[in-house]
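Apart from one protein chain that is not included, each protein chain of the complex appears where it belongs.
Labels A and B are assigned to the chains in the order they are written; within every chain, residues are numbered from 1.
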Amino acid sequence: MSGAATNMRVKLPAICLVLQIILIILFGVLVQYNHDTDAKLWHKGNQSDYENDFYYRYPSFQDVHVMIFVGFGFLMTFLQRYGFSSVGFNFLIAAFSLQWATLMQGFFHGFHGGKIHIGVESMINADFCTGAVLISFGAVLGKTSPVQLLVMAMFEVTLFAINEYILLSLLGARDAGGSMTIHTFGAYFGLVVTRVLYRPNLDKSKQRNSSVYHSDLFAMIGTLFLWMFWPSFNSAVTAHGDDQHRTAMNTYYSLASCTLATFGMSALTAHDGKLDMVHIQNAALAGGVAIGTAGEMMLTPFGSMIVGFLAGIISVLGFKYLSPILESKLKIQDTCGVHNLHGMPGILGAIVGAVTAAAATTEIYGGGMKDVFPDVASNSRDSFKQGGLQAISLLVTLGMALVGGLIVGFILKLPIYGSPPDTICYEDSIYWEVPGEEETHDDQLTTVRAEEVEKLNS
Amino acid sequence: MSGAATNMRVKLPAICLVLQIILIILFGVLVQYNHDTDAKLWHKGNQSDYENDFYYRYPSFQDVHVMIFVGFGFLMTFLQRYGFSSVGFNFLIAAFSLQWATLMQGFFHGFHGGKIHIGVESMINADFCTGAVLISFGAVLGKTSPVQLLVMAMFEVTLFAINEYILLSLLGARDAGGSMTIHTFGAYFGLVVTRVLYRPNLDKSKQRNSSVYHSDLFAMIGTLFLWMFWPSFNSAVTAHGDDQHRTAMNTYYSLASCTLATFGMSALTAHDGKLDMVHIQNAALAGGVAIGTAGEMMLTPFGSMIVGFLAGIISVLGFKYLSPILESKLKIQDTCGVHNLHGMPGILGAIVGAVTAAAATTEIYGGGMKDVFPDVASNSRDSFKQGGLQAISLLVTLGMALVGGLIVGFILKLPIYGSPPDTICYEDSIYWEVPGEEETHDDQLTTVRAEEVEKLNS
Partner (left out) sequence: MSGAATNMRVKLPAICLVLQIILIILFGVLVQYNHDTDAKLWHKGNQSDYENDFYYRYPSFQDVHVMIFVGFGFLMTFLQRYGFSSVGFNFLIAAFSLQWATLMQGFFHGFHGGKIHIGVESMINADFCTGAVLISFGAVLGKTSPVQLLVMAMFEVTLFAINEYILLSLLGARDAGGSMTIHTFGAYFGLVVTRVLYRPNLDKSKQRNSSVYHSDLFAMIGTLFLWMFWPSFNSAVTAHGDDQHRTAMNTYYSLASCTLATFGMSALTAHDGKLDMVHIQNAALAGGVAIGTAGEMMLTPFGSMIVGFLAGIISVLGFKYLSPILESKLKIQDTCGVHNLHGMPGILGAIVGAVTAAAATTEIYGGGMKDVFPDVASNSRDSFKQGGLQAISLLVTLGMALVGGLIVGFILKLPIYGSPPDTICYEDSIYWEVPGEEETHDDQLTTVRAEEVEKLNS
């Protein structure tokens, strides 16, 4: 990997502008307003304005939107010198992915008469798909160029849409909050990619692969917005009425329970009984991941709290004991620990979903069965089979993520994307104009850094 | 207080995990979905989905949620070396309190056939109760261990629920935004606790009891999210329709008016006419506190602006002149100045509520009387009596807070919680793994700090 390749003067403009122009053309050819956004269609019916799907979903959409851009973006600012890239590349690849996802998901859902019909629900789904890409971004954070990330996003969005189609349409699985489609898929896809991109000499950059005091506070902005809005995330596309209401509530209690488990486990496992910010920033969110599939089901707050509790424990243990092993034995350099926040809790969520689905009865769900398990309500399958298909969906997802990640990983290994050399990973100044520190402060340091980059680029 | 006690290796995991397991068991035994969240019950009726309470209250709930976790959490990051604890312990005790509050409030409201029925309104009320605990946290900030805070939260939530029950159910008082139940109660409870926990040698930590430039900016994140979402806070549980609408609007104007009063008073009282960040961060919010009771009433924007104006003035004067006296004469070490932001403005709000209630007439309220003052609308009391009961409610609240704070303060004084020694208050590194500053930057400083902690812990 030649250092000079990190110059983005040609590559980044080329890919950004070309991709955007292609997107515009495809939208021109393929995309249409749906019934609820089209002036003529909406006014044809006699519907009252308050029945427009906008009012059911837009507040949730906005919360999801905040999670994608501020939540994921700031969560990754914990690194001392990678805040611009964390927030900035998160911004770039999310802005790309949501457009590309509109098309890819549109091919599989909402394709009518050769046109993709879009509205607030497709916007939420596009943001969801983007979430999976950002999870994978977490695994490769600090070691990839923006061009590489855009290429990864392009492939991952496509595979996401295929996997989602298999799960939700072909297998009839339920996964409103995306424990499988978003978290499991995004995490294992990213882990395989980072495995393929393994850098044996990455410890040359290890002094930068850590936080400083204020970067940890910035990261907490991300953590908290993810935590607070997760009830909206899981309920954003569930059925109107009791479903959205119940899903939000289950998620609320799962996360609260997970947070206590996280603090407890962090003090138990960390050095000298001191809390570790990495755990608080990440593991406290595992309760949202693990309730992603079963959140809309009649899991009860009691069940939700158990799920959150387990997720928090698993996640902290993963950060403490599993991540070092993954790195040393399996050569998986997982910068943000997405295996602990999204991978294992995602699998837990899929299993909980399968079990809860298998236990569904008309006695419990009543007339609401048709919203949560339409195939069971219509007698085209029984609850037990629904549970089995949920389990199969997890396996499909893992397979898609592993195979997809492998292929895409090798594509991303090509030495053409300008990824940083091993000695200057986790460093903003390689892709950004970085300002000096305050005035007279440490010009020296900045100068040293700039020189280092120069040298390596030549 | 032995320094070694600050090691949280056993205590914090024990209390977190045990409390969470107890919560899970109690939820399993006692808690049920309410009508609007239960699949079977909701689908039994013929209600339209848009009538589900979720759509009336969930956007407000999310705003309240942001206030609790980001608002309170970041407001307290103003201290230079206590950001992890401010945001982190805020996170921990809020996650615990909202679960415990669901149970405690559930015993007094929403208890049907031995079960607590929950939905979005109970979630908002749980967050409200949590707010009171976080206000008390502000009074003891920097001087307490996380175990101590959890114990405080356990007792305070219980007392909050009792006080709320006396006010809203027994006395039939109105207090939608919690001037009395949340702010007055939380502030005076916390002030008594901090009085009991008085530390005569706290000035040994005084160099850390101040802000730095960026910590003040982080605190403004908290301030602004509290300020912006306060209209949602006060209107979150008022009656549907005009009530929610009016409450939000009154709060909006009260806060705007308060902000101008705060800037004016800050420049007037501070050194050399320079603005003081402490005032802007805190006093500008007093307008939200003081409109908490009367916000849903026909106070008019005019009345709301007067209330906000007075609240801002009182609050700045409190920070400037009263807080030093409270500390030197009454030995009340109120870290965040909650007396100025929540205490006095809370009392003001209670009084304004009592007067506004006493002045209510059918001429003004029309058919809306039944929403705002149901007891007056049903002729079971007249407006004047309603006002009197509002005033009594304030006295009950103060009594509960003072007596409760006294008892809980002595419980928290036991030398078993691992609270920090006087010399290392306001310091994250006592409970957290704190990263060094940037690279070569000031390793020396960090080393010195670590050594200091070591020494004091031995």
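In this section, a contact is a pair of C-beta atoms (placed from the backbone, for glycine too) under 8 Å apart; a residue touches a chain by one contact, two chains touch by 3 or more.
Worth saying up front: this structure is predicted, and the values here are computed from it rather than measured.
*Asks:* Please pick, from B:K204, B:H240 or B:K331, the residue that touches the omitted chain in the full complex.
*Replies:* Of all options in B:K204, B:H240 or B:K331, contact with the hidden chain holds for B:H240.
*Asks:* Which residue among B:V31, B:M152, B:A284 or B:I332 touches the omitted chain?
*Replies:* The missing chain is touched by B:A284.
*Asks:* Looking at the whole complex, which of B:F27, B:Y82 or B:F225 touches the chain that is not displayed?
*Replies:* Of all options in B:F27, B:Y82 or B:F225, contact with the hidden chain holds for B:F225.
*Asks:* One chain isn't shown here. Among A:H65, A:R174, A:R195 or A:R246, which residue touches it?
*Replies:* A:H65
*Asks:* Of the residues in subunit A, which ones touch the absent chain?
*Replies:* Counting only subunit A, the missing chain is touched by 7-10, 12-17, 19-21, 23-24, 27-28, 31-33, 36-44, 47, 49-50, 52-55, 58-59, 62, 65-66, 69-70, 73-74, 77, 83-84, 87-88, 91-92, 95-96, 98-99, 118-120, 123, 146, 214, 218, 221, 431-441.
*Asks:* Can you name the residues of subunit B that touch the chain not displayed here?
*Replies:* Touching the missing chain: residues 50-51, 55-56, 59, 63, 80-81, 207-208, 210-214, 216-217, 220-221, 224-225, 227-229, 231-232, 240-246, 248-249, 252-253, 255-257, 259-261, 263-265, 267-268, 270-277, 280, 284, 298, 300-302, 305-306, 309, 363-369, 371-372, 442, 445.
Note that in this section only the chains that are shown with their structure count from here on.
*Asks:* Could you give the separation in Å between the centres of subunit A and subunit B, each centre being the mean of its C-alpha atoms?
*Replies:* That gives a centre separation of 33 Å.
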